[in-house]
Structure formats: structure tokens, C-alpha cells
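Could you have a look at this structure, given as C-alpha cells, before my questions?
The other protein chains are all here in position, but one chain of the complex has been omitted.
Order of writing sets the chain letters: A and B. Residues in each chain are counted from 1.
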Amino acid sequence: MSKINELFDSELKVINLGLESFSDDLKLQKKAVVHVEWRPVAGGNKKLSSILNQL
Amino acid sequence: MKIELMDKNLYVQLINENEASFRVHSVFNQACNLYTSQGLWLTLVSKNKWLPPNGIKLNHSRDFRDCYLQDELIRFSIRDQEIKLLNLCLHSLEINQKESWKNKSLKLEYMKAYLDLEGKSEAIGKVDLPKGVKSSYHSLEKALEENNLEKIKIAAQGLIGFGNGLTPSMDDYLTGRILMWKTWTMQSTAVKEEDYSRVIQEASKGRTTTASEWMIRFAAQGRCSEEIINFLHSYFSKSSGSVFEDALKEVLEIGSTSGEDLIYGMWCEGMRLLKKYEGGNSEWD
Partner (left out) sequence: MGLKSYVKKNAYYDSVVLMQVTKELKKSEDINEVIVGMGTALNKELAGNLGLLTDEVKATTQNDFFVSLDGEDTVDMDEVLNKITELLNKKKTSGDEDYRPATLKSALKVMPEANLALFSIPGEYAYEEVKKALDENLHVMLFSDNVTMDEEKKLKDYAKEKGLLMMGPDCGTAIINHTPLAFANVIKPGNIGIVGAAGTGTQEVSVLIDKFGGGTSQVIGTGGRDLKEQIGGTMMLMGFEALEADDETEVIVLISKPPHESIAKKILERVKECKKPVVVDFIGGDTEMIKSYGAHACISLEDAAQKAVALAKGNTPEDFTGFSMDEGAVDEMVEKEVQKYRNTQKYVRGLYTGGTLADEAMMVLTESLKAVYSNKPKSPEFKLEDVFKSRENTIIDLGEDEFTLGKPHPMIDPSARVERMKQEGSDENVAVVLMDMVLGYGSHEDPAGEMIESVKEAKDSMASKGGHLTVVASVCGTEGDPQDLKATEQKLKDAGVILMPSNAQAVKFVDKIMKRIS
């Protein structure tokens, strides 16, 4: 069975990264969701990301 | 009580001592501290939390305040369960590919820059310290340079217990320093210093909260929680920028400023060691 068909046969469990409203909507429907307070790499800061990029 | 994961060290101790009853010290939303009649300290955490030293992770995430009351006696046994064990000792860190000196320097730069950008104003790195504490802070730096254990202890006595939180800010800072020192010396023979963690542990007795005393004690034993182990691993291993940053983020999530203070302490100690043993050891390259 393909992984996609396996998904169809399982309970949907979502990790949401980004818009909180998407998590809220899933919670409203009593669906399993974990919301990640996603922040960009290096806080979106150019100086920080330039350091990281050197690694 | 269904246990999902446990500190290996704690497991060995509990199995040998056949402990089954525990007094509740303090209860939080997703964690609960316990102690035994022998004075052993342990922490229950929900499945949402990283495993702390002497920790037991349960397999639910219900509010612990609904399950436990401060000072009550609870009983459970670890004998009749198959439990996954986790080694939270720095000794267990397996660094397969050592990070280069240059990158370790970059990572330190990153830690500081991240704290400068995102850190809270009440954190140790940013806050205005009162005179006495500031003086002890500088004394400590000097004493560490000299690796003078007696002076380190005196300086620590002027720092421990200062700051807000269940683990006061300075305690977190000192813990960060200890953990960085210990890991650094495990990874390199270049550091020729005496281990100062024991004197800091001695200095902490009676000067701070019980929880913090235990945190420092664990650090002196070379033990710390999962996310800090992960961070140290990603610091000392060849890792990509994003892996390092993710590990950093997880530690920063600890408490309100605890994580920041820990990282700041690690940064201070890392900078000191990097500078002192700079260019000295080919092991780094």
C-alpha cells in the first residue's frame, strides 16, 4: 500500500507551521494538531543568517 | 502510571533502592518535582516536555495540577514496566565528526548575536546588575581565568540565588558555564584546568531554591536535560546552520529567561576557552 493510501487509512494528525488560524480551525473541528510558533531562521535577520550560512 | 521515558541514571538508582513512595515537592502544568525519604530528587514531566536529569516522562499531557498535590505522598513502581531509558550524561555525547575551530567560533558569534537580537531585557546578558552582584560577576571571570578554585567559590557565593525564576537567573548562567566547560574538556585535551563545578555546587548549598541546587548538582555531575544535550551535541559536531539554530531555539524556550541565561553562560565560557586555547591544538582542525 502506498504511503498516501496509508494516510487515507489513518487518523489525520497535523503539525501546523505558520498561520495560527489554520491550527485554530483544526482545533474547532476537534482534530489532532500541534502548532509550531514558527520563526524564520535567524529571526529573519541578515547578519544572523549570513553567519549560519557559513557553517 | 504509564512511563514513556526515563533518565538512565535515575532508573539504576531507583531499581537498586527499590523506592516506591515519593513526596510531592512542587507541581506545575506539565511537570512535578518529587523527593524520596533518602533525599533523592526526581521530576515527572508530561509527554510534551524534554526529559530533565532524574526525569521520568509520562505518556500523557494532562495538567499535572489536576493529578498531584503539593506535599502529598504518591506511590508507583518502575519494576513492572518496560521503560525506554535515556542517558543524560555529557559523557554519552557521541561526536562523530568534530566541528572545526572556525565554525565553533562562528557558532559562538551566532549565539551572542541571537541573544542580542531576540533576548529579553531581564536576562543576565542584558540586565543592569546591582553593585555587589556585578562585582562578584567580574571576580568570577578573573577567578576562572586563574582557575583559582577558592576564588571561584567566593565569587559564586556572591552570585547564587540572584534573579527571578524558580531557578534564579545567575544559577542558570553558572550552570551554562559549567556544562560548556565540562563538554569542552571532554572533547579536548588542550584544556589544562581543574574542574571548578564542585566548588560552585558547594557554594550553592543553602543559597538558592532546592530545584536550583539540584540543577547545579546535576551539572556538576555532568548531567543536564535532553534539549541542552542536543544543543551541546550540535555545537561540538559538524552541523548545518539550521540544525544548530533549531537546537539553540529549543534551549531558549526553557522557562522565561532560564534558557537565555544558560546560553549566555555557555557563550561566556566558550569564548573564554576558545580565546585561551586558541590556535593551540591541531585537534580542532
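Throughout what follows, a contact is a pair of C-beta atoms (placed from the backbone, for glycine too) under 8 Å apart; a residue touches a chain by one contact, two chains touch by 3 or more.
These numbers come from a predicted model, not from an experiment.
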item	value
Visible contact partners (per top-of-document touch definition) of the missing chain	A, B
Residue touching the undisplayed chain, where the options are B:R177, B:R217 or B:K249	B:K249
Residue among B:L10, B:L42 or B:I160 touching the omitted chain	B:I160
Candidates B:S26, B:S105, B:N147 or B:T185 - the one touching the absent chain	B:S26
Sites on subunit A contacted by the missing partner chain, in the whole complex	1-5, 7-8, 10-19, 21-22, 25-26, 28-29, 31-32, 34-41
Sites on subunit B contacted by the missing partner chain, in the whole complex	25-31, 33, 47-50, 61, 63, 65, 70, 130, 132-133, 158-166, 168, 170, 206-211, 227, 242, 246, 249-250, 252-253, 255-256, 258
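By definition in this document, only the chains that are shown with their structure count from here on.
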item	value
Rounded Å distance, subunit A centre to subunit B centre (Cα mean)	28
In the complex with subunit B, residue positions of subunit A that touch it	39, 41-43, 45, 47-49, 51-55
Residues on subunit B engaged by subunit A in the complex (per definition of touch)	103, 106-107, 109-110, 113-114, 117-118, 239-242, 244-245, 249
